[in-house]
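The complex is shown incomplete by one protein chain, all other protein chains being positioned as in the whole.
The block that comes next holds chain A.
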Amino acid sequence: MSWYARLGIGFCLTCSVFLARGQVKISGIVTNKEDGKPMPGLSVTVKAKAGTTMLTYGLTDNKGAYQLTFKTTSDSVLITVSGMSIQKKTLSYPNKTGQQNFDMAYEGIVLKELKVTPPKIRRLNDTLNYAVDQFTGKNDRTIGEVLKKMPGIKVAENGSITYQDKPINKFYIENQDLLEGRYGIATNNIAAKDVETVQVLENHQPIKALKNKEFTDEGALNLKLKDGAKNVWVANAQLGAGLSPLLWNNELLGTYFGKGKQLITTYKGNNTGDDSGADLRNFYGGDRNLPFPVSLGIQSPIEPGLSRKRYLLNQDHAFSLNHLRTLGKDYKLTTNISYLNDRQEKNSYSRTENFLPGDSTLVIEERLKSITRYHHLDGSLKLNANTERFYFENSLNFSGDLQRRENGTVENQQLISQERTAPYFKISNNLSLLRNYKKLTFRINSYNGYGKLNDGLAVQPMLYPLLFSDPGFPIGMDQSLTQRLFISQNSFSFRIKDGKFSQNYLATANASLLKLNSSLQSILENGSLGKQTDSLSNHLNWNRYDFGLAPEYSYLEKKTNISLKLPLSYIRLDRNDLIPNRRTGQERVFFMPSLSANYQLNLLWQFSAYAGYSQNIEGAENGYTGYVMQSYRYLVQNEGKLPERSMQSYRIGFRYNHPIKMVFASFYSTYYRSKMNLLYGNEFQDFLTLRKTLDIPNTANGHSFMLNLDKGFNGLIQKLSLDAGYDNSENTQLNQTSLTRFLNLKYSAGLRVNGKLGEWADFNYGLRYGSTKSILKNDDRDFAPIQSATQSGGINLFPSKEIVIRLRYENGYNSAVTGSGRAMNFADAGIRYRLKKLEFNLEYNNIFNTKRYIAAAYNGIGSYYSSYELRPSQVLMKVRFKIK
């Protein structure tokens, strides 16, 4: 054999060895370990023992059989059988053709969860959707706390919500308006974890039948709940106790949100400074159609501009029941009942300065103490239907203070005691009907209400003996005032819509009938009242009738809407003053046109403008002729003539919002100019203020700017809000005997930041600056501006899943304050611990035990300074738990 041949054979041999190694076929059956049945559809893969790449793979067939054909140089291979819910099995097998069976066991498989994070804010047509989970911090329990972090949405200290600086017109839960404006009940009680999405419905028209017919630029809010929070009864409770003095703070909450039924019932009670009544405030406006024109009052401290929790000395109990159910296809019945009982104590020292002509200043110093106790009941029953075709609503409302007592003392040169009782009630019914007939819309509205206020103020000792002619030495004065008011407001309107143009004609007929009886009498030594005198009494019937016609023309297009209103009204006022037995009748015709326009440049920018002219003639508060002691140092009496005011006002603004970039900005500027036929002024006789009226026409004007900017972020800082404002107003007032033209200037600016330090902490910081200044024009008297600034910062730490540590610091500065009160510091700390279903909360508030809050500002032609007594340091332990 030649060398070549040997080489050739050798080569062939090598090749065949390679070949033998090359094509390997492994097959087998995969069965279930339990019952020996074949397992189809499993993956069988093979790779070289030391390799990373799969050589080949196969799937088991219906008989559980598999077959793998591959090539590798490795000595042995690894065969792996895997499948969903199957325990993965890997075997080493020599690199040669053969058979290998597998028996497999079941095993639940858990994959690494990979969360898809939806964008924080999403826009769908006119709806902005805020993903609640992405805004919720670990310390946030209620949805109200989370709302504060959402860019574009603002929650004021009192709980009212604005979207792009306009109050929301509806607050829905699952598209139902259960709370009728008292949405604090929802924001302060519904847990953030139960809410999936907060929706802002922009330009929301709550009446479906008016959709695309009547434009609104207000937004509404809707809470979309998570599935787990729907159709279940939930009951939660909180118990709390603390020192000092003995403190208590308890809550009970029951909710149900189902398809045709919603219910929230709450009880809150505490003496720890949490205003339980805050939940019950109606932010839609409530029953403002029945205003009593005159009210008495005890001189009591003006509440400081500080979080109420710092100064409210309360003992309150608040209960509410809110129920909504659907009746048939279209109708809904809503019942809201609330009851509030409170006892509030206030203590302060105040100094009021009135700048008098000729460089002199009148100073009134008062040390005030007051206690207010009341029982307030509110109830309403509403039936409504809201469909595309028609709208029906009838609501019956009751509200009143079943009892109200205010006691107080004033120490100036002497000790004066004041006592006021003022129970009142109001009952009203409101009916609205609206119906569409093709291009026409008819609307009928009728409101009828009756209310009665029994006001009484007793002041001791006798301060103004010259007013009374009773024999002996009277020990005090007693002012009684009863007002009975009936109001009926009726309107009929129809709207014709033709494409983009619509015309609306509204006819109104209103009546307001008031009976006012008052008497100021001395309190005699034996406790009985002295005789009534005509100059100190009023017996007045004040009836006003309004008839009006208000055409409105509007143009509504996708980008533009313009609306022109031309209301014309005839007013007849009958005043029957029974004491001087004088009847007067007055007639007026008012024309109050207004023009408003909105223009949407694109999805991001929106512009608005408004111009209007209004006229009014004022009511009985400026029309009674006998003296009324409104407070111990304010006596009011009017001349026969009524003030009449006309005003022109203008407003322009723009809004910008970019939900994806989370930028929300708005700017507004306003100007007004008003004219009045009468001039008012105060005349000071020692500490007594007498109101004077002069027959001098005068004007007032003012302008203001407001800028707001909100930006959301995804990093360390989550939300940044900036605002700046300027306000300028010029007025004329009678100051003692001279006419004074004065200018008030206000500047304000604010900054607010919410942020998050990874998973273990979040923080917030706020800075607010304000400056006020008064200028008396004719005296050329220029007062130093009063500047104030407050800063607050808080940090929440999350050392573990169960624990939250809260720290908070506030600092206030006021340039008008001299001495130690110029800068004030507050600090609070708290810890929350979660143990299974229990949540423990330990609070330590006002750690520095800051005792007084000092405020100062300009006020008309004067300034005031007050020092208000605050809540002392307190320690409170609360336990929250789920009942159901």
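Please note the rule applied: contacts are C-beta pairs under 8 Å (C-beta built on N, C-alpha and C of every residue); 3 or more make two chains touch, one makes a residue touch a chain; residues count from 1.
Simple rule for what comes next: contacts and distances are computed from a predicted model.
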item: UniProt protein name of the chain not shown, from "GLPGLI family protein", "ABC transporter permease", "Transketolase" or "3-oxoacyl-[acyl-carrier-protein] synthase 2"; value: "GLPGLI family protein"
item: Of A:M84, A:V589, A:L716 or A:L757, the one touching the omitted chain in the full complex; value: A:M84
item: Positions on chain A contacted by the hidden chain, ascending; value: 41-45, 52-57, 59, 80, 82-84, 86, 88, 109-116, 125-126, 203, 211-213, 227, 389, 436, 438-439, 497, 558-559, 600, 603
